[in-house]
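Every protein chain of the complex appears in place save one, which is left out.
The chains carry the letters A, B and C, assigned in the order they are written, with residues numbered from 1 in each.
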Amino acid sequence: MVLQPVDPALVEFDVLTDEMLVNMGPQHPSTHGVLRLVLRTDGEIVSEVRPHVGYLHRCAEKIGENVSPRQWIPYTDRMDYLAGMNMNLGWALTVEKLLGQDVSEKASTIRVLMAELGRIASHLVAAGTYGLDLGSFTPFMYCFREREKILDLYEWVCGARLTYSYITVGGVMADLPPGWLEKCEQFLDEFEPVIAELHAVLTNNAIFIRRCAGIGVLTAAMALDYGCTGPVLRASAVDWDLRRDGESRYTDLYKDYQYDVIAPTAEGRYPHGENYPPVPAEAVVGDSWHRFFVRMLEVVQSMRILRQAIARYRLLSGPVGEPVKLLQKLPVGEAYLETEAPKGQMGFMVIGNGTAIPWRARARSSCYCHLSVLPELCRGSMVADVPAVVGSLDIVLGEVDR
Amino acid sequence: MTIDLLTQPVGVSHYLVVGAVLFVSGAVAMATKRNAIGVLMGIELVLNGANLNFVAFGSSYLRGGSQGGVGLDGQLIAMFVIVLAAAEAAVALAIALNFYNNHATVDVDQGDELKG
Amino acid sequence: METAAINWHSFFFLLFALVACTFAVAMLLSSNIVRMAFYLVISLGAVSGLFFLAGADFVGALQLMIYVGGTVVVLIFGVMLTARAPFLRMRTGVAQWALAAIVGGCLLAVLLQAALSVDEWAPPSMVGENPPVSNTYTAAPLGLGVLGVRVDQLDEEDATLRNGMSGYLLPFEIVSIHLLVVLIGAAYLARTKRRPKEPTGDRQETVEPMISSGK
Partner (left out) sequence: MAEYLASYFDSQWHWVAYALVGLVQAGLLLALILTGAAVFIWMERKIAGRIQDRLGPSRVGGRFGWLQSLADGIKLIAKEDIVPAAADGLLFRIAPYISFMAAFSVFLAIPLADGWVALRMNVAVFFILAVAGLEVLGVVLAGYASGSKWSLFGAMREAAQVVSYEVPLGLCVVVPVMVVGSMDLVEIGRAQSGWFWQWLIFHDPFTFITFWVFFTCALASVNRLPFDMPEAESELVAGFMTEYSGFRWSVFFMAEYTSMFAVSCLAAILFFGGWNGPIPLATMIGLTPDNGALTEWLGNLLGMMNLIAKGFFGVTVMIWTRWSLPRLRIDQVLTTCLKYCIPLAAAMFLGAMLWLYAFPGGVVSRFVQTSPVGGTPTPVAVVDGKGGV
């Protein structure tokens, strides 16, 4: 009730407004599922963001301690439900590592095909919903149109469009149906021009650039501190991709393929950047725009890998191999393996105790780490930037809450 | 007299009556409202009552077409009043906001530091 | 009265007058600040209707534009910025109300007496059975009036008197410069100085006032 003396340490604001605590989510159009963010706002400026997780918790890890590894495969589908194949792959490789089992080359090639298709499908959702977060509805439909084609391919392979349980411990559930490869090639041919279209409606759009360039800058040091991985880490100019830098059991899958790891240099230049749309002057390495752009370029690399894998599969003959028994006994011991899922590093851990049921099954999710960096990125931003940052981190809540 | 007002063709007096009601409402609002913004609204109402009178005096139409009164000056002054009132509202609002910054309320009864 | 002609002009006048007065009183009696603003809007809107009926189209539109459109939005803006509780109420004491009512009543009585006592202001005997829709030019005479050319004074024989109305250009300019100064002052006044919050407990509270580094 007293007039305050003038103090040089005072910060000048536009207008004094009341602080508001605002719940963004769990029912909100742009929190990508059931994420709840508590925003402390002063007018339009956000002073604090607190993510509240757990709305989608399904005790998947606990269930994993009560079923055999092959029975747990469907639960991994539901972690990153936008890229279920990659989740299957991560768990299958981990259990195989514990079992010390190798799979046939044909099955490995199929796994690469599925994993890269899954990466494209996941990045398409990321790009489309990012447009949606920034108010542009149309790219979302374009992305989903293409994603539908991938889902058609998946459906043909395994009969499911969302939860596949196709890649399993010891191989894959079935060989590719005849004609599938041609269909896949057709998809790749059709998809190539669409990327340019997406660059036109999103990447190079002036408003899009103004909305995400320079927003939510994640420095390389901060990204490493928070354990960020995948495209989020690479967009901060850290050249790190488990397909190249991971454990041999995983990198062996990719060792014969030609592809680039997409990461900008510290100056914001990309490998073979001349082939892609120019980086806008406003973009800062590690900002939302770069995260988006890295994903867009990774899609191209995945397509390169897919074409090579298709050619490779054609050369292979013989059976694809049988998966392990449903109730295969696990040796005593533990195994941990991280794979490069579309969202980031997906680590699975399994501890066997001599029975068919693991003593412990655990998943390490990249999205959880990405979510933890959100308060840092959003502090001092505007309300409209929060969806822009959340979208660029590409969080899927099924993986966060498990 | 009231009945006459209702049935007669509209003249300057009619406008003056409405203006008087607005003026008094505004004046009483200024006196009774404790909210600074409420006081501001009272001022707006008072200005409008006065404006109505200006326009009525200036309107040749209300005098049955005959010239006289203040002529166009009525409308001109009304115009000035409106423009000034808009600026006045902005200034008063700034004062109210500043008051709010310092007192965390817009209750004008709280601004009594200078009271002996 | 034998000439009990409620022509359409009277009809709309009564309608607007009733609305203006009712909502002015409603604004006075309401204790909810947002409702007060709302009632004020309706009252001012009805007053602009009265301006139209008095043949002052330009002033009526100006009233709608600046008063109703601008001022009241600014007011509501202020209400929203300063209302701590969503629907703020501040009660006025009964004694204050009684006093205000007495004083207001006296004022009203005086004003009404004044309004009704001058014969020259009394309703004209004949406006015409069906007054024409006002489609006179109001903007041009006003503009010319500001410049000092008074179309309504053209009947004045004395040319010096006619031109003596030297217009409002100079006052207008002075006022506008003045208003500019005042508005800048208001913008400065409305800014506030605050200390960034101290970190309290587990909460990280270093508020950065900057929006974000991007454009």
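Quick note on the criterion: a contact is a pair of C-beta atoms (placed from the backbone, for glycine too) under 8 Å apart; a residue touches a chain by one contact, two chains touch by 3 or more.
Since the structure is predicted, the reported quantities are computational estimates derived from the model, not experimental observations.
*Asks:* The chain left out touches which of the shown chains?
*Replies:* A, C
*Asks:* Using the definition of touch stated at the top, determine which of A:V22, A:A221 or A:A266 touches the missing chain.
*Replies:* A:V22
*Asks:* Of A:G90, A:P323 or A:P387, which residue touches the hidden chain?
*Replies:* Checking the options A:G90, A:P323 or A:P387, the one contacting the hidden chain is A:P387.
*Asks:* Could you tell which one of A:H57, A:R145, A:R269 or A:K325 touches the chain left off the display?
*Replies:* Hidden-chain contact among the options goes to A:R145.
*Asks:* Looking at the full complex, which residue from C:L29, C:A61 or C:V146 touches the chain that isn't shown here?
*Replies:* Looking across C:L29, C:A61 or C:V146, the contact with the absent chain belongs to C:A61.
*Asks:* Spell out, residue by residue, where the missing chain touches chain A.
*Replies:* These residues touch the chain not displayed: 20, 22, 28-30, 43-44, 131-138, 141-142, 145, 201-202, 205, 207-208, 210-211, 382-387.
*Asks:* For chain C, which residues reach the chain that was dropped from this view?
*Replies:* 4-8, 10-11, 32, 34-35, 38, 41, 45, 57-58, 60-62, 64-65, 68-70, 72-74, 76-77, 79-80, 86-87, 129-130, 133, 135-141, 144, 149, 151, 154, 211, 215
Criterion: only the chains that are shown with their structure count from here on.
*Asks:* Counting in whole Å, what is the centre-to-centre distance of chain A and chain B, each centre being its mean C-alpha position?
*Replies:* That gives a centre separation of 63 Å.
*Asks:* Mind checking the centre-to-centre distance between chain A and chain C? Centres are C-alpha means, answer in whole Å.
*Replies:* 58
*Asks:* What whole-number Å value describes the gap between the mean CA coordinates of chain B and chain C?
*Replies:* 6
*Asks:* Spell out, as numbers or ranges, the residues of chain B touching 2 or more other chains.
*Replies:* 97, 100-101, 104
*Asks:* At least two partner chains per residue is the criterion; list those residues in chain A.
*Replies:* Within chain A, residues 4, 15-16 contact more than one other chain.
*Asks:* Spell out the part of chain B that touches chain C in their complex, as residue ranges.
*Replies:* That would be residues 1, 3-29, 31-35, 37-38, 40-42, 44-45, 48, 51-52, 55-56, 58-68, 71-76, 78-80, 82-87, 89-91, 93-98, 100-101, 104-107 of chain B.
*Asks:* Okay, in this complex, where on chain C does chain B touch?
*Replies:* Going by the criterion above, the answer is residues 1, 3-7, 9-10, 13-14, 17, 20-21, 24-25, 27-28, 33, 36-37, 40, 43-44, 47, 50-51, 53-56, 58-59, 62-63, 66-67, 70-71, 74-75, 77-79, 81-82, 84, 88, 90-92, 96-97, 99-101, 103-104, 107-108, 111-112, 114-116, 118, 120-127, 131, 134, 138, 141-142, 145-146, 150-153, 155, 168, 171-172, 175, 179, 182-183, 185-187, 189-190, 192.
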